[in-house]
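The complex is shown incomplete by one protein chain, all other protein chains being positioned as in the whole.
A and B label the chains in the order they appear, each numbered from 1.
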Amino acid sequence: MSLADHTRYRIFKDILARNIMFGLTVFSLLLAVIIGLGLYFKSAPILNEHSLWSMLSSSSWRPFKGEFGFYPFIMGTLWVTIIAIVIALPLCLLSGIYLSEYAHPFIKRLVDPMIDILAGIPPVVYGVWGVLVVVPFIGDKIAPHFVEYSAGYSVLAGGIVLAIMIVPLIISILTEIFASVPKELRDASLSVGATKWQTIKFVILRKSTPGIFAAVVLAISRAFGETIAVLMVCGNISQVPHSVFDSGYPLPALIANNYGEMMSLPLYDSALMLAALILFVIILIFNAVSRIILVRIERRFAL
Amino acid sequence: MSLSLVIPEKNMRYPSEDINESTILTIVNNERKKVVPSSSTILNPLISVRNLNVFIQKNHILKNVNLDLPNKAITCIIGPSGCGKTTLLKTFNRLLENSSEIKITGEVLVDGENIHDRNIDVTHIRKKMGLLSQRPCPLPMSIYDNIAYGPKIHGIRNKRKLDVIVKKYLSAAGLWEEVKDRLNAPANRLSIGQQQRLCLARGLAVEPQVILGDEATSSLDPISSKTIEELFVHLKEDYSIALVTHTLRQAQRIADHIVFMYLGEVVESGPAAEVFNNPKEKLTREYLSGYFS
Partner (left out) sequence: MRRFEELFFKTLMILATFIILGSLMMILFAVLKRGLPAMNLDMITKIPSGGFYIGKEGGLLNAIAGSLFIVIGATVLGLLISIPIVIYINIYLPPKSFLANITRLSSDVLFGIPSIVYGAFGFTLMVYLGIRASLFGGILAVTLLITPILIRSMDEVAKLIPKDLKDAALSLGATRYEIIKVILKQISPGITTAILLSVGRAIGDAASVLFTAGYTDSIPTSLSQPAATLPLAIFFQLSSPIPEVQDRAYAAALILTVIVLVLSLTARYYSRKFSKNKI
C-alpha cells in the first residue's frame, strides 16, 4: 500500500467512525422522543375511547367493565411523593449543611461512602426493609394513637421508605450546590461580623435557592416513578387516601402489579401504557427543568 | 550528560523503509552545514505567514501577522504573556481548530503549501511539525510505545524497524542511555525533565521538518531545561525550530531569529543579534530593557 493510499485509508476510517458516532449520539437524543411515541401509540386506543380528562378525574377503576379512572392512583402517587419530600427535604438540608459547612473532614470521609451505599441499595431491598421494619412500626406503634385501625401498609410507609431512598440524591446535589457558593461571598458576610450560622442562613441558603429548588424537583420526579419499593409497602387499594394511615395505590405500582393480566381485557394494556406515558411525560418535564437549572448553576460556578 | 547525537535523515519519503543506523550516519555527515540567515530578508523560509488574523470568540487574537521563519535555525517568539504567542504557534499545526468559535483568515505556508488549503489533510500538516508543549505530556503507555506511536500510525508495523526508530530518536533526545533498560515501563514514571525529552523524541519520530516549542522548558528544573536547550541547538542543524519563550535570557542564549509580539501584532522580527543589540522599535527596546513584561 502506498503512502497516499495509506493516508486515504486512515482518513476514511476516521470519517466512518465519526459518522457512526454521530449517528449514535443523535439516536441517544431521539431516544426520549422514541419512548414517548412508542408509549403514545400503545395508549392511543384508550385515548380514542375516553377523553384524557375524564380518565384523570374519574375514580372508578373497573377494567372488566372498561372503566379506567386514574384519579385514585394519581392521588396515591401525590400523597406518597409529598410525604417523602416533606420528610426528606428537612433531613437533607440539615445534614447537607452540616456535611458541607461544619463537619470535620474526617467525618465527611466517613459519611460520604455511607451515603454512596444508601444510593446503591436496590429499591427491592428498601421494600424489604419497609415490610420488615416500617410497616409494623406504623401499624403497631404510631397508627393506634391516631386512628382506630391501620395495618401499616399505608401511604405513610411508602413515604418514609421513599424519603430514605431519595436522601442520597438530594444530599449529593445540595453539597455540590453549597460548594458552588463563592468563597468571597462567605468571607464578605463573615467579615461584617456575621456568625457562621447567620452566613449560612442569609447568604448560602439564599444563594442556593435555585439549586435547592432543582434538587427538590429532581427528587419529586424520582419519587414519582419509584415502583417496587412503594408497591411493597403501600397496600395497593384503589382508593383516594384520606389520611397518611390509609392505603394508597400509586401509578407505577398499578403498572407493575397488573402487567400479568393486561393482555386479558380489552383496552387494559392500553390503559397501563397510558399510565406509563403520563409518568414519563411528567418526569421528563420535571427532570429537564431541574437539569437546566443545575447546568446554569454549574456554568456560573465555572466562570 | 553526553549528547551522542544521531541526527535523523531529512527525507520526505515516508514510511522510511530502509533506515538502519549506518545510513543515518552517512546522511548526517553529508548534511552537516549551518545556515543562519544574516539579513532580515529570509531566503527560502520554511514557514511563511501572510496576513494572518485569528479570532477566538470574537476577540481579535492575532492581528494581520506577516512573518517568515528561517529554515534550520531557532526562531524565538517573545513578548508579554497574552500577546498571542501560543496562538500563533498553534495555528502552525492547526491545533487551534479544536477549540470552539475560531475564525482564521490569511495564509500560513509551510514548505510552500498553504496549510489551510481545503485539499490538504490536517494529519499531513501535523506530521510535518513536532509539538513540545509547556508541560510534558506523555501518552498513557510505555516509553517504547510513546515513541513508536507516531510511526505505527503512519504505517510502520515491522517490530524490528520500530526498534531501530525508538533507539534512534531516544538517542537523538539524549534519553537512550537513561531508559534503554526499562523501555516497557510506563512513561509517566520518568522525571519531568526526562518526560519532556521523551516528548521531543516522540515528536522527532514522525520525521517532522519543524519543531514547535510552547514554553517547552518552563515547567522544568534548570538542569533539565539546559539539556533541552542544548538539544535544540544541536537539532537546528536539521530542523527549523520555533520556540515560544517565556524568558528573554533563553532567547538570548539560543535564538538565531527573534519575533517580538505585542497585543496580537508582530512588532519586530529579525536576526537575534540585530533585534537584541539594535532594536528598531521603541516598544521592543522597552520590552528588552524590562520596562514591562
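Structure notes:
Quick note on the criterion: a contact is a pair of C-beta atoms (placed from the backbone, for glycine too) under 8 Å apart; a residue touches a chain by one contact, two chains touch by 3 or more.
Given the structure is predicted, the values throughout are model-derived calculations rather than measurements.
Considering the full assembly, A:D116 is the residue among A:D116, A:D140 or A:D187 that touches the omitted chain. Across B:L131, B:L162 or B:L175, the residue that sits in touch with the chain not pictured is B:L131.
Shown as candidates are A:W61, A:W79 or A:W129; the residue that touches the absent chain is A:W129.
Residue in contact with the omitted chain (choice from A:V155, A:I177 or A:L279): A:L279. When the full complex is taken into account, the listed residue touching the unshown chain is A:I97, out of A:I97, A:A157, A:V244 or A:L267. Interface with the hidden chain, as seen from chain A, comprises residues 10-11, 13-14, 17-18, 20-22, 24-25, 28-29, 31-32, 35, 38-39, 41-42, 90-95, 97-99, 102-103, 111, 113-129, 131-133, 164, 167, 171, 195-198, 218, 221-222, 224-228, 232, 252, 255-256, 259, 272-273, 276, 279-280, 283-284, 286-288, 291-292, 295. Summarising the interface, chain B meets the missing chain with residues 93, 95, 98-101, 123-124, 126-127, 129-131, 133-135, 137, 139-141, 149-150, 153-154, 199, 202-203, 205-206, 212.
Following the convention adopted for this analysis, only the chains that are shown with their structure count from here on.
Taking each chain's centre as the mean of its C-alpha atoms, chain A lies 54 Å from chain B. Put simply, chain A touches chain B in their complex at residues 1, 3, 6-7, 10-11. Chain B meets chain A in the complex at residues 14-15, 121, 123-124, 153-155.
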